[in-house]
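Just one protein chain is left out here, and the rest sit where they should.
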Amino acid sequence: MSGIGAACLFVGLLCAAYAAISGVYGGLSGRRQFVVSARRAFYCLAALLIGATAILQAAFLRSDFGYRLVAEGSSTDTPTFYKVTAMWATQEGSLLLWALLLSIFSSAVLFLTRDSLRAITPYATAVLAVVAGFFLLLTVVWVSPFDQLVQPPVEGSGLNPLLRHPAMMIHPPMLYTGYVGFAIPFAFAVGALVTRSVGADWIRATRRFALIAWTFLAAGIMLGALWSYTELGWGGYWAWDPVENASLMPWLTGTAFLHSIMVQEKRGMLKAWNVSLICMTFILSLMGTFLVRSGILESIHAFGASTIGTQFLIFIAIVVLGSVALVVWRLPDLRSTARLDSLLSREAFFLLNNLVLLALALVIFWGTFFPLISEAVTGTEASVGPPWFERLVTPLALVLVALTAVGPMVAWRRVTPAGLRKVLVIPVAVAAVTAGALLLGSDAGSSLTAVAMFCLVAFVLAVVTQELWRGASARRVMTGEAWPRALSSLIGRNRRRYGGYAAHAGLAVLMLGVAGSSAFAEQQDLRLAVGDSFRSGGWEITYDRPIARVGDDRAGTGAPISFGAQLTARRGDEFRTLRPSRNYYPAAGMEEGAIGRYFEGEATSEVDVRWGLGGDLWTAVRPDISSLRGSIEEADRKFAESDGDVRGLIITAIAEQYRRSPPPASFRAISSPLVSWIWIGGGILVLGALLAAWPAPQARMRRARSLYRARLGRDLTGA
Amino acid sequence: MRSASLAVSVNALVIMQAMDPSRKRRLRLVIALSVAVLLAGALVYTSFNAATEASTPSGLRSSVTPGKSYELTGKVVKGSIDRHGEELRFAIRDRDGSASVPVVYTGVVPDPFREGREVIVSGALERGTFNAERDSLVTKCPSKFTEDKQT
Partner (left out) sequence: MEYALAVIVFVALVALVVLRPLVAGNQDQAATQARRADLEAAKESKYREIRDAELDLGMGKLSRADHRAIDSELRAEAIEILRELDGLDGLSAEAAAGRDHARRAHGDESAG
C-alpha cells in the first residue's frame, strides 16, 4: 500500500504543477476552459491527498512497522487516539497534513468562486498550486511519509510521552488550519495585484476563510499554552520560545488584516496596507511552519539542522521577494481615492490598530530572531529572554485593549468630541471606579501595570455591555419586541458586529487572566518529607503520603509506573486533595537493565491543579528514586532473563518499597490568581469569531434583499 | 473698497483652509514617523542591553569575561549527573566532543533531561564551575523532529 501512497503524492505533485500552468495560461489567454481545468486538478489533488492520508493512518492503526514513521512514532501499546494523531508529530506527516488541508480549502474556495472574480481566480489558483506543489515536492523528493524500512522492527519506539496529551494532539491541526487558511486570501490578493482589480472583491470572497483561519490559529495557540500549563513541570503557559512566537506573529498581523479590510470595504482606503498585511501573515505562517523544523534558532523545538530547512528558506525568500515586488509594482493602483477626514474616525482608529499590532509583531520578531541579528551585527550570538519581551509587549498590549473598547465607539468618517464623550462616559466611569476599588480596597496596587490592565478590561466589558443594551433598546423602539427577543434578534441580525464585540470581550477577559497570573503569582520550590506542610496563596498544603502505582494507567498515556504524592490543601473551609505524580516510561533498549529500563526511560511530570475562578493551585512533584537504585540494580542482576509476569512482580515490589519508606521529594507549588480566565477568555474569543463568521440563513437574506430592492426601487423611479 | 478687501480676506481664508489638510497630513506623518523611530530605538537599545551571549564549553574555555552571564549550549556528559538534594550537578560538553564544563544548577529540571541530551542553561562561570541561574535549564528533545517544549 505504501507504493500507492507514494504514487498519490507524486501524481498530486503533477496535479499541482498542471494547475499552476493551466491557471496562468487560462488567465493570460482568457480561455476559460483552462481555468476550469486547473480547478478540477485541485479537486483531484484533494482526492489524492485524502487517499494518501488514509493509507498512512491505516498503517499507524494497524501498527505496521514496515513504515519508518510508524516505527519511530508509535508502538503496539500506544493508545489508539495517539496512534491516529501520531501522524502529525512527525515531520513528513505534518507536511502531508499541510498539503491535505491546503488542497481541501483551495478546492472549497475555488468551487465557491467558480462563477465570480473571473479575472482573479486563474492567478489565485496558480498561487495555491505553487504552494501546494512546494509541500508536495518536499514529501516526494526529500522526506516521504511512505518510506519503508528494510528490516521492520518488532516493536515501535512509541510516541514521545510528553505529547500524550489531548491538547497537544489537536494543537498541530488547529495551527495548520490557521496557517493554511491564510494562504487563501493571500493567493487572491496576489491575483488581485497581478490583474489590477484591487477593489474589495477579493476581500469579500476570502473574508470568511481569513476569519476561520484566524479563529483556528487562536485556538491552536491557546491549546499550546494550555498544554504547557498542565503538562510541563514549570507551571507557566507562555515562555516566549521561538516556536510559540512563530505562531503568535501571524495571528497578530492576521488580526490587523481582519480589521483593516473593513476600511477598504467601506471606504476604499488602506488598500496597500491590506495586501501587505496578508502577504506578511502568509509569510509569517510559512515561517511558523518552518521554524519548528529548522535548526536556525536554539529552541526546545529545534534540534540541529533539519533536512529541509534550506528548501523552506529558499521558498520563503521567493515568496517575500515576489510579494514585495508585486506590491511595489502595483502601488499606483493601490492608492486610495478617499482621504482620512479626521483623527476621530473609525478609519483612523483602524489605522492605529494596524500600527499597534504591527509594532507587537515587530517586537516579537526582533526578539525571536535576535540571536541571528546580534550575530550579524556584533559577531557574537546573544539572545533575549522573557523579561525583555514582557517589558516591551506589555505597554503595547495595554494600548491594544484600550483600542478594542474605543474603536467600536467611534463612527465612520468623523465623530465629534462631544459625541464620543457621550458614548464613553459610562464605561470610563466604570473603569475609574474599578481603579479606585482596586487601589484602595486591595493590595493589587503593588503592580500598577496589572491595575491598569484590570481597568481597561472593565472598560472593554462596560463598552460591550453598553453596546448590547443600546442596540437592544434601539430595536425595541423600532419593533416593540420584549427585551430577550430584542437582544437575540439584534445579535442574530448583526452577527459580524456582535460576534466581533464578543471576541473583544474574550480578549479582555484573557488579558485579565494574564495580568492577574503574571503580576500576582506565588511560586515555591521545596523539598518535603511526608507530613511536612507549607503555605501558598492562602492555602495550607500538607504532604500526606506517597503514591506508587504500577500498571494503573488512568490517564490513558501508556505509562506502566507512576510515583507521586498525595497532598491535602486547606483554605478556610475548603479542603482539596491533589495528586501530582511522575510517569515513568520504559526505555527502548536493554542497556539500562531488564528492570532498570522501566525507570530510565522518558519520564513526564503529571501535574495536579485545583482549578478556580479566583485562582489556581498548581502542584508538581519530582520523586527521588535514587534510594531505589540499589534494589533496581540487584533486580537487574538476578532477574535479567525473566519474563513479563515476574518483571511485573519485581517492579510492584520496588514500588512498594518506595511507598513504605519514601525519601523527601521535590515539589513546586504555584498559586496563580485569575489564570483560569485566560482559557475562558480564549473560549469567548473563539465563539465570538465563529458567530461573526456564521452565514445568515438564506431565507432571511432573500427577504432582506427584496425589501431593500423595493425601497431602492422607489428611489430609482423618483417616487 | 470695503467689499473688495472683504473679498480678498475671504479668498485668503479659503486658500488657508485649502492648504491646511495637506499640511495637517504632513504633520501627522511626521509625528507618526517620529514615534516609530523612537519605538525602534527603544527596541534596538533594550535588546542589545538585555541580551545574554550564547556560548559553548570550548568558547567558555577560550574567552570568557568573569562574572558575565552566558547562555551555555551543549550536551550532557555521560555519567556526570549527580543530585545533591535541591542541587543538580552535571557537566556539559561541546556538541562535537572536546571541552566540557561542570555546572551547578537549582530549579525545575525538564522532563527530557538525561545524559547525552542537548541542553541550554544560563549563568556565569565562577572559578571553573558554571553557576546556573535558577530555572534556566532547557532540554531539547532527542529526536530529529518532535513538537516538544520544556523550560
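By written order: A and B. Residues from 1 in each chain.
Note that in this section a residue touches a chain if its C-beta (ideal position, glycine included) is under 8 Å from a C-beta of that chain, and two chains touch if they have at least 3 such contacts.
All figures in this text were calculated on a predicted structure; none of them were measured in a lab.
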Neighbouring shown chains of the undisplayed chain, as defined at the top: A
Residue in contact with the excluded chain [from A:Gln33, A:Gln151 or A:Thr337]: A:Gln33
Listed residues A:Arg62, A:Arg335 or A:Arg470, member touching the removed chain: A:Arg470
Among A:Leu14, A:Val84 or A:Ala108, residue touching the chain not depicted: A:Leu14
Selected from A:Val190, A:Leu291 or A:Val423 as touching the chain missing from the view: A:Val423
Where the missing chain touches subunit A, by residue: 1, 3-4, 6-8, 10-11, 14-15, 18, 22, 31-34, 36-37, 40-41, 43-44, 48, 115-118, 200-201, 204-205, 265-266, 409, 411-416, 419, 422-423, 467, 470-471, 473-475, 477-478, 493-494, 496-497, 701, 704-705, 708-709, 712, 715-718
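Basically, only the chains that are shown with their structure count from here on.
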Euclidean distance of C-alpha centroids - subunit A vs subunit B, Å: 22
Of subunit A, residues touching subunit B in the complex: 72, 89-91, 160, 162-163, 168, 171-172, 224, 227-228, 232-234, 236, 239, 241, 243-244, 292-293, 298-304, 306, 339-340, 343, 355, 359, 362-363, 366-367, 370-371, 374, 378, 380-385, 387-388, 391-392, 525, 527, 600, 602-605, 622, 624, 626, 666, 668
Parts of subunit B lying in touch with subunit A, wherever the complex brings them together: 21, 25, 28, 32, 39, 42-43, 46-48, 50-54, 71, 73, 83, 85-86, 107-112, 114, 118, 120, 122, 135, 138-151
